[in-house]
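Each remark here refers to the structure printed beneath this line.
A protein chain is absent from this complex, but the other protein chains hold their places.
Per-chain residue numbering starts at 1, and chain names A and B are given in the order in which the chains are listed.
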Amino acid sequence: MLFGGGKDKQFFALLNEAAQTISETAKVFDAMVQNLERSGEYAEKLYKLEKQGDRITHDVILLLNKLFITPLEREDILELAMQLDGVVDGIEAAAARLHLYKVKGSNHVLREFASVINQQAAELGTAMQRLAAKQLQPMRENTVRINELENQGDKILRDALEKLFEHETNPIQIIKLKEIYETLEEVTDRAEDVADVLESVIMKHS
Amino acid sequence: MLFGGGKDKQFFALLNEAAQTISETAKVFDAMVQNLERSGEYAEKLYKLEKQGDRITHDVILLLNKLFITPLEREDILELAMQLDGVVDGIEAAAARLHLYKVKGSNHVLREFASVINQQAAELGTAMQRLAAKQLQPMRENTVRINELENQGDKILRDALEKLFEHETNPIQIIKLKEIYETLEEVTDRAEDVADVLESVIMKHS
Partner (left out) sequence: MLFGGGKDKQFFALLNEAAQTISETAKVFDAMVQNLERSGEYAEKLYKLEKQGDRITHDVILLLNKLFITPLEREDILELAMQLDGVVDGIEAAAARLHLYKVKGSNHVLREFASVINQQAAELGTAMQRLAAKQLQPMRENTVRINELENQGDKILRDALEKLFEHETNPIQIIKLKEIYETLEEVTDRAEDVADVLESVIMKHS
């Protein structure tokens, strides 16, 4: 069952919307980590984006229910929708902790994570456009890059933890920051999970 | 391959047994958090229920091996059995920490989680009965409710963490309670994972 016509557009429109939600979420998060004194305001925006992400996933499921023929395998569409939503969920969870834990001041680790996540968001956006345009092979560029960025995320985490344990003497501060850094590293893992689904879609249709 | 007859009953009987094990586990956990001074006794009961859950999952696998035709897709039955078992595992893991870490005294966060998990257990119970009775569409009521309860679990966790970092000054106490609260929130996520499998079963047979 290879790409059909007509109603397929609805699926790709929803997946694109999901990618755009990630992109917006990543941008708001980037602004947040540069303005931590206003974290409450940003946390609220991100909460709304998270609900928007849930709604898109729900719409994908409704559409899967309605249509007998789908442009990709049902499991792949559902998996893509859920993993894309997972990226938004992870960013929102980290942002909520930043706010709840009252983390303040400048923090270059958060900025580095925000940058990596924004770059992954851009790659996911392009990948979803290519998927809709049935340009499967070019999507590999995006999946390769997403994986490289995930490696960067892992390195940021390791360096951050090393420095945190070296310089921070307040255990409560360590608990807070460690959780937030780990949550952000998991966001980059989830972007890689999307890339893995895309790899498998490319594989099935090549 | 839509619901057949005869031997199918064995699968549904096992899935029902799994749901009943969750229900019993959730009740024992509820009693535990109201009697933390006797946590050892409850932890032991929960350990036995956890082994019972493992045995049911194992029986499902044996039955899948024996039968050529199954009432649902094999992957869905296996996934259901494993995710149901995951709920029991999570409750038992949280309870074991409560005991090992010697958490004592009254704790309303634990009670709130116990209540949400008990409600999810009731929904899972009804859903499994409906599945056995081939009443697929009504199962949606249960899956919707399970998802709402998962949202409640997330809110309980966030409020609890905020208050914990605000009021608790002993970092070791924070480490202990944070882990237990997070484990309980994951239990509500696992119930949602069961609901997701049920959604996909409804989808495939509608």
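Criterion: a residue touches a chain if its C-beta (ideal position, glycine included) is under 8 Å from a C-beta of that chain, and two chains touch if they have at least 3 such contacts.
Keep in mind that what you see is a predicted model, and the values were worked out from it rather than measured.
Asker: If you put the missing chain back, which residues of chain A would it touch?
Answerer: On the side of chain A, residues 158, 161-162, 165, 171, 174-175, 178, 199-200, 203, 206 touch the unshown chain.
Asker: At which residues does chain B meet the chain that is not included here?
Answerer: Chain B touches the chain not shown through residues 61, 64-65, 74, 78, 96-97, 100-102, 171-172, 175-176.
FYI, only the chains that are shown with their structure count from here on.
Asker: In angstrom, rounded to a whole number, how far apart do the mean CA points of chain A and chain B lie?
Answerer: Spacing between the chain centres: roughly 27 Å.
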